[in-house]
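Excluded from the complex is one protein chain; the other protein chains are retained at their positions.
Each chain carries a letter (A and B) given by its place in the written order, and its residues are counted from 1.
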Amino acid sequence: MTAAAEVGVEPLPDVPQQRARSSRRSTGLWFLVRKLFGAATSLLFMLVVNFFLFRVIPSDPVRTLARGRATTPKQVAALTKTLGLDQPLPVQFLTYLKNTATGQFGVSFQYRQSVGSLLIDRLWPTLALVGTSTILSILIGLWMGTLAAWYRGQMFDTISTTGTIVLYSMPEWWLGLILFFLFAVGFGPIPGVFPIGGLIDPGVNGSSVHGVLNMAWHLTLPVVTLTIAYLAEYALIMRSALLDEMGEDYLVTARAKGLRDVLVRRRHATRNALLPVVTLVALNLGFIVSGAITIETVFSIPGLGLLTTDALKIPDYPVLQGAFLVFSASVIVANLIAQLLYGWLDPRVRL
Amino acid sequence: MTTEAGQTAQTVQALSPRRVTWLRRRDAAVRSWKSFARHRIGVAGLVVLVLFALMAVFAPLLANSNGLEVTKATGPVMGAPSSHYWLGTDESGRSVLTLLIWGSRVSLFVGLFATLISVVIGTLIGISSGHFGGRIGGLLFRLTEWFLVIPFLPLALVLASLLGASLVNIAFVIGITSWPGTALLIRSQTLSIEARPYMERARVLGAGNWHQMTRHVLPNVMPMVFANTTLTVAGAILAETTLSFLGLGDPTRVSWGTMLDSAFSNGAMSLGAWWYLIPPGVCVVLVVLSFTVVGQALEEIFNPRLRQR
Partner (left out) sequence: MTEPLLDIRDLHVTYRTLGGSVPAVRGVSLSIQPGESVGVAGESGCGKSTVASTILRLQPRTAKVEGEVHVLGKDVVRMRWGRLRVLRWAEASMIFQGALHSLNPVQRIGDQIAEPMRLHDATVGKVAAARRVGELLEQVGLSAARARSYPHQLSGGQKQRVMIAMALACNPSLVVADEPTTALDVMVQAQVLDVMTGLVRELGIGLLLISHDLSVLSSTCDRVAVMYAGRVVESANAGRIFDDPQHPYSAALAAAFPRVGDPKSRYSPAGLAGDPPDPQRLPTGCTFHPRCHWAIEDCSRIDPRLEPAGTDRTDRMVACIRAGETVGEAT
C-alpha cells in the first residue's frame, strides 16, 4: 500500500470521521439519494445526446428523421411542422422529452410500425441471450480468476491468464463466426449439429414446451460464444482484485486466528475482492450491449441488436434513435443497481 | 550511456538547465527501455507489431495493388488455397493474401489515428479536471462520467451512420467515443502529482496554471499516457474491425473488418471457405494481442505497484 501512495494511484476517498458517526440509516438514505440523482443526471445527459445526435449533426434533419416519406417540398414542410422542427430548439427538446416519456419514438421506415412496440417485441430475445451469458460468464469468470490468483504462477494460472488475454483481444463476433462455422455448418469431421441461425424453427409454437426447448437449442451457440467472450474480462478483473487483496495484513490476522486456508480465502479474501469487481462488472455493461449487437447479427437472432444492424442498412433513424435510448438507459440502470449493491456490500462506500 | 551520464554530472555547470533536463529524461528513457527489454512477452509483442508495421508500409512491394480491383481479379470464386493463391480467393476471385496485406494499412491507420484523437481529448480533459479544482474540474469530471456510461458500440454505430462511411470518420467516431477511460486515468494521476510537495513549491514560487500543467504535471503523467495509448490502440483496432464488420467501413478500402463483413455476407461459412474467415481474424487477434501485452509491459514498468504480479 505504501507503494501505491508513491506511485500515485488515487487512494480511496478518506472517510470523514464525523460523518461516519452520524446515524447509519440517514447516511444510507443520503447515499441512495445521491446515487439516484447521479443516475438521473446521466439519463438526462443521454437524452440530450440522443436529441442532438439526430437533429443537429445531420444537415437535413427532416430527411434524416423521415427518409423516404417526404419527397415534395410541400410534404417536407408538412413534416417539418409535424416533427416540430420549425420550433426553437428548447421547445423541440421539451416535445422530445414528452414523447420519450410517453413512449412515442416515432414510426419505423422499414417496418411501418411504431418504434415503441417494435422495441418491446425485440427486447426479450436480447434479454434471454445477454442475461444468460452474463450470469454464466460472471460465475465461470470469477471462479477462474479466483483459482488463477490462488495458484498464481502455476500451470492453471499460466494457461487461464494466457487464454483470457487472447480472448480479450478477440472480437467476440469473430469467435461467433468460428463457432458457427465449426458447430452449425460443420467442418471436416465435425458435424454441424446446431441450427444455422434464427430463434425458433418455423412452424413451432413458441409458447409450448417444445417451442421453449427449440429456442434454447437455437440460443445455445450464441450464449456459449458470449459467455466465453465475457468471462475473459471477469477472470482478469477477479484475478487482479484478489492479488491486490492477498497482500493485505488482515489475512495474516485471519490465519493467526486459526482459520483454515480455505476459510481465509472464502470468508475474507474472496469476499473482499468481490467488492471492487462489482463496480468493474457494472462498467463492463456497455461492452456487453456491444456483444449483443454483433452476436445477434452473426446468429440472426431477432433481438434489439439485429434490429439495430438492420436499421443501419436502411438507415432507419427512428429505430436507431429508439434502440440507442434503450441500450443507454439499460446501461445506466444496471450501473445504478451495481453502485447500490456496492454500497450495500461495502460499508466504506456509504459516506 | 552510463559514461555519458557520468559526464553529465561533471559538466553540469556548463550546460543549460534545459539540456540537463533533456539528458536526465534521456537517461530515464534508456532505463525504461532496459526494463522493457527484460519483459520477454512484451518484446515478443513488439516484434509482432514491427512485422505488421513493415507489412503495412511495404504493402505495394509485397502485393500488387491491382489485386485489389474486382475487375482485374483473375482467380476462381471462393477458391481454396493453391500454389498460386496461398490463402485462396474471395467472392470476386481476388487473392485473400493480397487483401490481407493491404488491409493491415487501414486497420493500423484507423487504430492509430483514432487513438491519437482519443488520447489528446482524454489527456486534455483528464489533466484539466485534475488540475483545476472546484467547479471546472467537477464539471469536467461529471462530463467524463456521463460519457463513460454511454454504451460504446451503439453510440459509434449511430455516429458513423450519421456522418457517413470514410476512414477519417471512422477514426473520428472511435476517438470521440473512447476517451473517457483515458481521462479518468490521467485525472487520478494528475491528482496524485498535484499533491506532491514540488507542486506546492511551484505554486508558491508563482507558477501559472499553464506552467504547472506543462512543466510539472504533463512530464510526470506522460509515461502512463504512453502505456495507456498502447492499450487504447488495441481497443481502437477492435472497434474499427467491429464497425467495418457491421457494414460501416469505408466501402472503397479493404480492411480486416470489411473482409470479414464480405466473407460473412457472401456465405463464406456455408461454403466452407475457412481461408476467408480465419486469416483476417487471426491478424486482428495478433495485432490487438501484441498491443495489449506491450501496453501491459509498459504499465508494469511505469507503475511499480503492478510489478509484483
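Assume contacts are C-beta pairs under 8 Å (C-beta built on N, C-alpha and C of every residue); 3 or more make two chains touch, one makes a residue touch a chain.
Everything numeric here is computed off the predicted structure, so don't read it as measured data.
Trainee: Let's see if you follow the contact definition: name the visible chains touching the chain that is missing.
Mentor: Missing chain, whole complex, touching shown chains: A.
Trainee: I'm checking contacts with the chain that's been left out. Which of A:N272, A:S290, A:T309 or A:S330 qualifies?
Mentor: A:N272
Trainee: Per the definition of touch given earlier, which of A:L259, A:L280 or A:I314 contacts the omitted chain?
Mentor: Selected residue, touching the omitted chain: A:L259.
Trainee: Across the whole complex, list the residues on chain A that are touched by the chain not included here.
Mentor: 1, 15, 17, 20-21, 248-250, 252-260, 268, 271-272, 275, 345-348
Heads up, the rule we're going with is that only the chains that are shown with their structure count from here on.
Trainee: What is the distance in Å between the mean C-alpha positions of chain A and chain B?
Mentor: Taking the average C-alpha coordinate of chain A and of chain B, the gap between them is 24 Å.
Trainee: Write out the stretch or stretches of chain A touching chain B in their complex.
Mentor: Where chain A meets chain B, its residues are 3-4, 6-10, 41-42, 45-46, 49, 53-54, 57-58, 64, 165-166, 168-171, 173-174, 177-178, 180-181, 185, 187, 196, 240, 243, 247, 283, 285-287, 289-290, 293-294, 297-298, 308-309, 312-313, 315, 320-321, 323-324, 327-328, 331-332, 335.
Trainee: Could you list, by residue number, the parts of chain B that touch chain A in their complex?
Mentor: So the residues of chain B touching chain A come out as 142, 145-146, 148-155, 157-159, 161-163, 188-189, 191-193, 234, 238, 241-242, 245-248, 260, 264, 269-270, 272, 274, 277-278, 281, 284-285, 288-289, 292-293, 303-305, 308-309.
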